[in-house]
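Here the complex is missing a single protein chain, while all its other protein chains stay put.
Letters A, B, C and D mark the chains as written, and numbering starts fresh at 1 in each.
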Amino acid sequence: MALYSNNYVLVAIFIGLGIILPIAALTLGRLLRPNKPTAEKQTTYESGNDPVGESHVRFNIRYYLFALMFVIFDVETVFLYPWAVAYDFLGLFALVEMLIFVSLLVVGLIYAWKKKVLQWSSI
Amino acid sequence: MSEPILPYLTLGAILFCVGLYGALTKKNAVIVLLSIELMLNSVNLNFVAFSKYGVAPSFQGQIFSLFNMTVAAAEVAIGIAILITLYRNKGTSNVDDMNELRK
Amino acid sequence: MFGSWPILSTILFSPLLGIIALLLIPKHNGRALKTTAIVATLIPLVLAALLYTDFQHDTADMQYKENANWIKVPLNKEIGDDLSSLKEFFYEFNYTLAIDGLSLPLVFLTALVTAMAAFASVHVKKRWKAFYIWFLLLEIGMFGVFMARDLFLFFLFFELTLIPMFFLIGIWGYMDRERAANKFLIYNGIGSAAMILAFFIIVNTAGFTMQTVGDATSFYYSGSLDVITKNLFADQASLIHAGPEMFPDNPFYLSETMKWTLFIMLLIAFGIKLPIFPFHTWMLKVHTEAHPAVVMIHSGILLKMGAYGLLTFGIMLFPVQAHTAAFAIAILGVINILYGAILALRQTDFKLILAYSSISHMGIVLLGLAAFNEIGLKGAIFQLVSHGLISALFFLLVGSLYERTETTEVRKLGGLSASLPFICGFLMLGGMASLGLPLLSGFISEFMAFLGLFETMPIVTVIGVLGIIFTAVYVLRGVMKISYGPLPEAYKGLRDARLVEAVPMITLTAFIVLIGIYPAVLSEPLQQTVSSIDEWIHNIVKMGG
Amino acid sequence: MMLSLLAEQLTWANFGIMFAVAVLFLLLILGYVTYAIYFERKVIGWMQMRHGPTRTGPLGLLQTVADVLKLLLKEDTIPKKADRELFILAPAITFVPAFAVLATFPFTKTWQFADLNVGLLYYAALSSISTIGIVLGGWASNNKYSLLGGMRSAAQMISYEIPLVMSMVGVILMTGSLNMRKIVEAQGNWFWEWNFLPQIIGFAVFIVAAISELNRTPFDLPEAESELVAGYHVEYSGFRFAFFMLAEYVYTFAIAALTTVLFLGGWHAPFPFLDFVPGILWFLIKMSFCVFFMFWLRATLPRVRIDQLMGIGWKVLLPLALANIFITAIVKEILR
């Protein structure tokens, strides 16, 4: 266990390789591929028509609502994981506590549900 | 204090200051919220570092940082929610445009 | 006469009857409201008169003492482990009333001037109900100030005069009334601040008493003047005398420096009210802007509260300091006299002339106090009463004049004795009393004050007497200009004083004359108190020096 | 082999070996991707009564190789209006975590790269980073289709991340560890002792959520070609495009491996008497089945609508996942 950090060396190697590969491949590609840009090539694709208006449009508000829901629920798993790992030591009391905790979350879910946050009305 | 902790604390302090600076000076509301998150995360770094290399290592620091994360998430969720209503009403997320009050 | 009947409380709260009665009367019925209010102020006046006659003249003790437990705040007892025998530890502020020869005349003066002011307020034109309610509340506050024998209680009543006065100035005053009310509030607020700070430093040091009954010890802080005086002067075992060499970090020790600080703070606190020279501006504003009936009370009584407080708390609690500072106080007095007089000379508004004259006259009180002998002290008190009566009379007249002419500008007035012989007659009489004509109250008081000071500081006295000459000039000039000379067209056919105006004029004048002719009426009840104070101060000073 | 290396003091030599093995693995993965694509086309072709690629090489085996070479040689245009830096960065951001998550999988008892205590957490944490790459790519292209694609991808990812993560809690409860090796070891030698049976709800939720996380049919809304042309990678061409594809297929590998580890008993044989077959083979078989299953689904199911997609995630999977957690916990408590 003393050399546990070796595991992370390996992880670092993986991440490093993950970075090296795109760099290497793209550099190699640059040497091989042709590069003859024209104005037409570089226009934004809109089914063959000339692009209309600005593309950085305003997003539907739904996206944000879901993002908020995600933040809340995802972070709660922070408590679920340690609890699950240590569940064998904790026993019934922790189960009840977690039940309370999660039922609060469920109330939140019901709230969102009733308030029609989960209803996706448009694209 | 044992040696290995110093870099962590230094990094924490730097992040904290960067966050504080950002939160106080930035114009874009989202960046302000991000800066606050940065501050909170620098604190987490401190806690985790202390819980491993502190004078009296203990697991409480890690627990604390877990709580911090959730709290930070809740806080930023509220922040964004308010920002959305703000944006709906006035169509801006620039902090400088928030000058309705004090008039 | 009163037996065990709590006469002081009865007087103190008798205006409440009036307030309750007023509350029941509909607010548009001005006549009923005014009548009720006048009757309501007569009740305490009658009671005060009875009190005056009943008062024992042959003792300097506090009389009609009433004491009721009120606030007893427990403090946390966990003060160290070695005090396991500690049973109780608390702050005690009691409802303690009593009067001596010093406060008796002032209580009576309050009742008198308030009643007269109630008469004078028939000129008030709006919102009578609220006016009289505030008016009567103010009376309660003033009574309380002169009766309270507990620092806390005194402070409460002192502040209680503040709020009604604010409204009385602010609502029923003239054009610039709001500024006047604000100025009044802030200046007096600062005075109260200095006072409360000084008072509670005293409570926290000199008010601390340790009492052991059996094996149970109790500590307490008290606001009672008796306790504080006892700790300061009688009980040498009290912790306030234990300096750092005996008891390091003694929280109760009252060092010389601290005593000086406290004395100066009290001087400032009461000096603002008095007013002493640099703190007087607010008072000018009030005199010119407030309704004359209100100014009657203000000039007649409220200013006296300053002098009374200075004597009872400043000088009596810190006699050594006061005695040492006697010269400075005298100088302040002289500055007041001269400053007031000189500026009064330059004024053309009769109200301002009277305001500056008040400053000048209050300077004489300071001189009397600074003399530190019996005659001087007596003179100061005489001056308080006398000036109270005279200035009340003056403002009563001013109110009546203004009612008719709608101006107090001396230059615009003239020859009024033709159309208003009655009012102008009293104006003349007031002027005479004010400049100290013998056989009127002004003479006897100024004479005693100067005489007292002459014994100790002859040169200062001589300079002060200069002020009297100025007084003669400005008072006479003002009064003459108003009464004689050509009568402007506009003022022809004015109606002379009505009965409701004449009654207070006559009453006040009667008292002025009474004191002037027969000063014993005032000096008899005063005598024992004054001489015991004087003796006592000199004993303390001798011991301290 | 790796495990013994990990137990030793880190030297340059050891590092070199580790690096070499990792490179080897990378090449293997690239090979896998190449043939997974081939396999997918073939499978779908058969299912649709077609042949799939046949021309290039024997049985069309070289088809994907040719595709890769084509992409490598193809001109790489970056639209003028695009945000250049982000446009270039996005594919890399998508790819790096895809490869990095592979570091912790235990392929057999001995064959594992990094033996992390928090292996599962590591996977969950890293895998969500890829979405950032997709959103960035969609945004940086400055194209309406790609932006929509990117946003959809984000919405989908965040909606299914939660059921995914929560469905794994059941497994963690069973094992009491986040270490993937321990999770496999905790599953018995008989196939009914594997987690997929006791954790059947969790398993179902996991599969649905995992496929959605992969943005694969029937949940491939971000690149729904009939609506958004090609979704977030409309503007990408050449090898940059290839990296998006690469990431997607590496993830199929990762998810399949994860399913195997969590629910299908990892290297265990379904019956103890089949133990003679090497563990790595079992692992590969199970994993291949998972991969095949995904291709199968693609050929079978139509794409869902976005409101259905979100509905399933929040209103069905999340409650189910939560229920699963408590059913597991309560049953454990009763059996204790």
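Keep in mind that, in the parts below, a contact is a pair of C-beta atoms (placed from the backbone, for glycine too) under 8 Å apart; a residue touches a chain by one contact, two chains touch by 3 or more.
Criterion: contacts and distances are computed from a predicted model.
J.: Per UniProt, what's the omitted chain called: "Taurine import ATP-binding protein", "NADH-quinone oxidoreductase subunit N", "Multicomponent Na+:H+ antiporter subunit G" or "ABC transporter permease"?
T.: The chain we cannot see is recorded in UniProt as "NADH-quinone oxidoreductase subunit N".
J.: Of the chains you can see, which ones touch the chain that is left out?
T.: For the complete complex, the undisplayed chain touches A, B, C.
J.: Looking beyond the chains shown, say which of C:171, C:428, C:466 or C:540 touches the absent one.
T.: C:171
J.: Just one of C:16, C:62 or C:196 touches the chain that is missing; which is it?
T.: For the chain that is not drawn, the touching residue is C:196.
J.: In the full complex, which bits of subunit B touch the chain not displayed? Write them out.
T.: 1, 5, 12, 16, 19-20, 23-24, 29, 32-33, 36, 39-40, 42-43, 46-47, 49-51, 54-58, 60-61, 63-64, 67-68, 71, 74-76, 78-79, 82-83, 85-86, 89-90, 98, 100-102
J.: In the complete complex, the non-displayed chain touches which residues of subunit A?
T.: Here the touching residues of subunit A are 86, 89-90, 93, 103-104, 107, 110-111, 114-115.
J.: For subunit C, which residues touch the unseen chain?
T.: On the subunit C side, contact with the omitted chain comes from 71-80, 89, 91, 155-156, 159-160, 162-163, 166-167, 170-171, 177-178, 181-182, 185-186, 189-190, 192-193, 196-197, 200-201, 203-204, 219, 221, 249, 251.
Keep in mind that, in the parts below, only the chains that are shown with their structure count from here on.
J.: List the centre-to-centre spacing of subunit B and subunit C in whole Å, with centres computed as mean CA coordinates.
T.: A distance of 62 Å separates the two centres.
J.: What is the distance, in whole Å, between the centres of subunit A and subunit C, each centre taken as the mean of its C-alpha atoms?
T.: Chain centroid spacing, subunit A to subunit C, equals 80 Å.
J.: Need the CA-centroid distance for the pair subunit B / subunit D, whole Å please.
T.: 32
J.: Mark out which residues of subunit A touch at least two other chains, giving numbers and ranges.
T.: Residues 67, 74 of subunit A each touch two or more of the other chains.
J.: If I count partner chains per residue in subunit D, which residues reach a count of at least 2?
T.: Within subunit D, no residue touches at least two other chains.
J.: Given the complex with subunit B, which residues does subunit A contribute to the contact?
T.: Against subunit B, subunit A makes touches at 61, 64, 67-68, 71-72, 74-76, 78-79, 82.
J.: Taking the complex as given, what residues does subunit B use to touch subunit A?
T.: Result: residues 66, 69-70, 73-74, 76-77, 80-81, 84, 88 of subunit B touch subunit A.
J.: Would you pull the subunit D residues touching subunit A in the complex into a rising list?
T.: Per the touch definition, subunit D meets subunit A at residues 2, 5-10, 15, 18-19, 22-23, 26, 72-82, 91-92, 95-100, 102-104, 113-117, 121-122, 139, 141-145, 147-148, 151, 154-155, 158-159, 161-162, 165-166, 169, 172-173, 176-178, 227, 229, 234-235, 238-240, 242-243, 306-307, 309-311, 314-315, 318-319, 322, 325-326, 329-330, 332-333, 336.
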